[in-house]
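Selected chains only, in their assembly positions.
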Amino acid sequence: MFFASDNWAGAHPAINERLMRESTRFAAAYGTSELDRSIERRFNDLFEREVAVFFVATGTAANSLALASVERPGGVVFAHTEAHVIEDECGAPDFFSGMRMIPVDGGEGKMNPLNLKARMARYPQDAVHHGRAAAITLTQATEVGSIYSLDEIKAISSIAKAGSLPLHMDGARFANALIGLDTTPAEMTWKRGVDILSFGGTKNGCWCAEAIVFFDPDMAKELPFIRKRTAQLFSKSRFIAAQFEAYLNDGLWLELAAHANAMADRLREGLRASNSARQAWPTQSNEVFAIVPKSSAKAAADKGAKFYDWLQPSNMQDTVSDDETLIRLVTSFATTADDVDAFLDAIA
Amino acid sequence: MFFASDNWAGAHPAINERLMRESTRFAAAYGTSELDRSIERRFNDLFEREVAVFFVATGTAANSLALASVERPGGVVFAHTEAHVIEDECGAPDFFSGMRMIPVDGGEGKMNPLNLKARMARYPQDAVHHGRAAAITLTQATEVGSIYSLDEIKAISSIAKAGSLPLHMDGARFANALIGLDTTPAEMTWKRGVDILSFGGTKNGCWCAEAIVFFDPDMAKELPFIRKRTAQLFSKSRFIAAQFEAYLNDGLWLELAAHANAMADRLREGLRASNSARQAWPTQSNEVFAIVPKSSAKAAADKGAKFYDWLQPSNMQDTVSDDETLIRLVTSFATTADDVDAFLDAIA
């Protein structure tokens, strides 16, 4: 009953197997091996265009270096108030990019376009004292389990284009969003105006595989230096490449995300059917937020279920009673239907 | 015939096997799992005292964050002219620590204590304009295949202590040095005055396992924040821990380093026995630097041998003739006696 986070899961056997095979060979270091090159080409196919790809150690690194690559002195970056770059990366995006993160409100973890425009208006390009708009970043799937629709992505990117700002997508749960929308990587990114993507594999079956993808390779010219200067260039880089190979082969990654999402569906349905719990807000990916009696949460925890209490948003104060608590439940490629059912029993 | 670098090797089967086992489990993320904790305790045993241990992604990260942890505004760090922190990390140590690296000369890749003292004398603690001494870092084994003796480490640390400076050791090839000196981890580090160690596993059989070890845990208080802010905290940190577990179990790490060093010995002996090559300088670890006729080098390369030409130190201009070249040969846990013999044939 591990629902604390998808990064509590291990690694998928196919990925292990590929790593095992890779480990018996010699190959050139620092991302220059044939395998590295070949996986870079795989990303071209995946995204239906030439892209520039860089492997890094963590999702925080992917986000921070992506933003560093569009750095402008005195620049500010717009992100949803609850975005990982604001809430969970200890200031790494600011540290690496030298820019401030400006929170933009919006329902269900998504930036509201009107709020975004209003915020941006305060940071015009000549605002030497206040700071100037330099980039926008959105999270897909969001931190709270929702997914920007293709139109919603387009709405954000239109604002970015109007302001000549690059648009970054934090895709730590890219595959879950893709499944949720039933669309293609190209449609969900550059065809909707996304310029740079943090493409995450770790939460979905790899043990450590994160990539920064530039849809315009010209924008990536400084990244090799930025990456090395921030100590993110692996000597045995090909072990990241190997994970991505297995991950992308035969659609494994989509299969894993589909499973995780399905497990979340099962969880949602189970909670809906139960009397003592309700969803805090609708979610579409592999996260479920539930309002449950404190006694039920305790009971489940006592039986070994792992999950996190979640900080209650200010607009929910009337929704959650004193006897209740808001919890986050995350499924992953490794979650089983039995796990879900056991949890539903435990919380009932 | 892969002698380009020890990071061209893959990963040892025992390490793979341990990773495989780890991958089937759920466990807490971000370094908080039982396994992470247990490996931290292993380092206590290894070093015969309580230490603070932090896993990071790369050797460059280990060095840079170690130096960042002793950051002082206007501080400078003393390192050998050919040290990795100066020559091979794209300024990451400066970027993370905000301090300058000051080169100190010395034979065989080791800082000469007199040179070090002379350099330090120019950076007293009140030198607001010039900058002040803040740390010393030495590399063990060095970049050019030599090893500081225990007394030599002590000589450097005495200078550090006299100047109240922390002493860092870049141990990317820590195991190879340990074997070379036939001593213990404790003797080669804190018992000789080393304060912080970059403990490398990647070059010696892991696929990605680097740690920063603080011999005084109090010095490590800021490191959790420094590590997260620099995007070096793995979500599935326990996969680093798992590698280190297998690495340290039953002395595997020493066995692997002993093998690499033995292969270098075999190479040295072979070259010595040959007519057409000679060692550029004596080495004691898993690196050999050889002066060979350009034609021989080409012949070996044509037969598939992998190695790097090395930038000729200025003091060797009379030693290497125009027909010759200086090459670096690195052995690893995966180098076989057959590889060495094939190379000796190819170069002959």
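Assorted remarks:
Here the chain labels run A and B in written order, and each chain numbers its own residues starting at 1.
Basically, a contact is a pair of C-beta atoms (placed from the backbone, for glycine too) under 8 Å apart; a residue touches a chain by one contact, two chains touch by 3 or more.
Since we're looking at a predicted model, the values are computed, not measured.
Within the whole complex of this structure, the shared sequence is present as 4 copies, and 2 of these are drawn in position.
Methods note: only the chains that are shown with their structure count from here on.
If you average the CA atoms of chain A and of chain B, the two centres end up 34 Å from each other.
Interface residues of chain B facing chain A in the complex, by the touch rule stated above, are 2, 4-5, 7-13, 15-16, 19-20, 22-30, 56-61, 64-65, 89-92, 95-96, 202-203, 207-208, 225, 228-236, 239, 306, 334.
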